[in-house]
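Omission of a single protein chain aside, the complex is shown with its protein chains in their original locations.
So that you can tell them apart, the chains are marked A and B in the order they are listed, and the count of residues begins at 1 in each.
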Amino acid sequence: MLSVHNLSITFTMYTTGLQRREFTPITGLDLDVGAGEVVAVVGESGSGKSLLAHAVLGILPRNARVAGEIRFQGELLTPERQAALRGKQIALIPQSVAFLDPLMRVGRQVRRAAELGGSDGTADAAQRAIFRRYHLPDRAANLYPFQVSGGMARRVLVAAAVVSGASLLIADEPTPGLHPEIVAETLRHLRELAAEGRAVLLITHDIGAALRVADRVAVFYAGTTLEIAAAADFTGKGEALRHPYTQALWRALPQNDFTPIPGSQPPPDALLPGCLFAPRCWLATPECHAARPPLRPVRGGWVRCIYA
Amino acid sequence: MDMPMRRILTFLGRKLARLLLLLATISVVSFALVSLSPLDPVNAYVGADLLLVGPEQRALIAERWGLNDPPVLRYLRWSGRVLQGDLGVSLIYRQPVARVIGERFVASLALMSAAWALSGILGFALGVLAGARAGSLFDRLVRWFAYLLASTPTFWLALLLLITFSVTLRWTPICCAAPPGIPAPEVTLLQRLHHLLLPAATLSILGIANVTLHTRQKLIGVLNSDYVLYARAQGETPRGVIWLHGLRNIALPAVTLQFASLSELFGGSVLAEQVFAYPGLGQATVQAGLRGDVPLLLGIVLFSAVFVFVGNTLADLIYQVLDPRIRLEAS
Partner (left out) sequence: MMMRRPESVNGKNRRRRTLWTASLSLILLVSIIALGQALGTEGLDTNLEERNQPPSWKHPFGTDWLGRDMLTRTLRGLTVSLGVGLTASTLSAVLGLLLGLLSATLGSKVDAAITWLIDLFMSLPHMVALILISFTLGGGMPGVIASVTATHWTGLARIIRAEVLQIKSTDYVQLSARMGRSRVWIARHHILPHLLPQFIVGLILLFPHAILHEAGITFIGIGLSPHQPAVGIILSESMRHLSTGRWWLAVLPGLSLLVMVKAFDALGESVRTLTDPKTSQE
């Protein structure tokens, strides 16, 4: 349903005085999500993954330049098409209630989401129905965002997205700092949505959560996709995984070896030519530093490495 | 409604205590200041008849008004009377200070309310329009004008309006609150409004500039917020964003600003009334300062402090009552 090809996003910023600087948080991002599946984009905190969501929706800030292709249901996503599809066919599940208007009751905001999704006249009923579906009491509709927290907050955010009737749902970091039960519940909701035939794009830094619910995982590093693998590939010592970074990431988890990867991600304003993981990679050779590897299909998945 | 009522009463109680403390401090400080003034209070009292008054009469006057006593005693006497509601007698107008302030304040009130309402409504509307089209030519023009007006001397703008509308076009009168020579009860409402026009316009124009800039700034802040980003992600139209989310979130700050601007408004009226010879409280302040009418000056100082305080308290109160985040916290 959604396919992103070689997406890159560049920002122009001013530092002190008169100097201008460009930085590119996303350089070559590829992924695709089909109807009925959950695809997770996994990357370190603050690596710009939310920008992917904003790029698909068409709500990036004005100083952003976008290159590459995004297609929805086969057709190219132009700004006009994005404006038409936002909130109707493509919906966002944001990180927290900080993304809700603090002075408007949540029931009213969900009703508005329903209206924007196309249910003029039936918004009231749609809101009540969606609240019932997610076990939100009727009186919750009269609460303000600051009065809603934890599990109820997450359910309200999911409700607002689902009530629009969208076929593609983008969940941006739905699990940080939450109680494990709430995390489980949230992931279950996402699974249900996929089972209904929708496409779900899950953006997160929590690999554990991603692996519990996703069908496929896109590994995001320094602004680019390093690998797209099936969730099932993440087992054992990571032999089925293709990219060295993914293998190291898998092994670094607490339930596995728990060994960290030395070094850190390069900052987005000082990108080197060549493979972005090469400085930290034990397999790196001079060819790795020369040019960025293209994304190629390997054993049923995709990988950006010349040695996979 | 008992709980919120109790909270509001506590709030008001605390504010009242603050006000009393403030007035006490101000009364001490301002009394001390006027005592240090080189102006001889006897001269101020006698005024134009200075040369006709001999030294014995001057001594009598000084005795009568207690002007030779030490400052602390004078202060205690004065503040004691104030607490009983007696602000003394104005040296210039030969009337109780309270009455002078009362009458003049009513005149100024007409002027200030008109300017307050006009600048609030027009400024808000303009600020919203400019903020919504931030970066456009319209916005740049509005901003340019507002910044220009914010740097404009009040009295110069008043003179400009006077020259244009009263002298050149002869649409408005040259001075005062009513046509000269007509006894007060016979002045019609229309005539009063006619005389109110230019002074109110002066204050309004300057007020609009500030309100516009503030409202615009707040709206831009709201438009850059996370929740507006999410609203756009939901497909909200630009107009919908402003109507549903923008106005709601800037309304309270806007109202607060309005009430907090009473201080500036008072200051502006001092200058505007001077240009148009409008007999309001501002003009009385100037006269009191120029001619050394100490009782009146002190009375006005206390009154203006109360005025500003009430404005700020109203602003706070509105927040207490209308902001759900504060209102519902207790429950």
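Before moving on, here are some points about what is shown:
Keep this in mind: contacts are C-beta pairs under 8 Å (C-beta built on N, C-alpha and C of every residue); 3 or more make two chains touch, one makes a residue touch a chain.
Everything numeric here is computed off the predicted structure, so don't read it as measured data.
Touching the chain that is not shown, out of B:L91, B:A107, B:V142 or B:L162: B:L162 (per the contact rule at the top).
In the complete complex, the residue from B:S79, B:T152 or B:T256 that touches the missing chain is B:T152.
Checked against the full complex, the one of B:S119, B:T215, B:Q234 or B:Q274 touching the unshown chain is B:Q274. Take subunit B: the residues that touch the chain left off the picture are 22, 25-26, 29-30, 33-34, 36-39, 132-136, 139, 147-148, 151-156, 159-160, 162-163, 167-168, 174, 220, 223-224, 228, 232, 238, 241, 263-264, 266-267, 270-271, 274-275, 282, 285-286, 288-290, 292, 297, 300-301, 304-305, 307-309.
Methods note: only the chains that are shown with their structure count from here on.
Between subunit A and subunit B the centroid-to-centroid distance comes to 54 Å (mean Cα coordinates, whole Å).
Interface residues of subunit B, counted against subunit A in their complex, comprise 226-227, 229-236, 244-245, 248-249, 323-325, 328. Put simply, subunit A touches subunit B in their complex at residues 54, 57, 59, 83, 85-88, 91-92, 94, 98-104, 112-113, 116-117, 144, 146-147, 160, 164.
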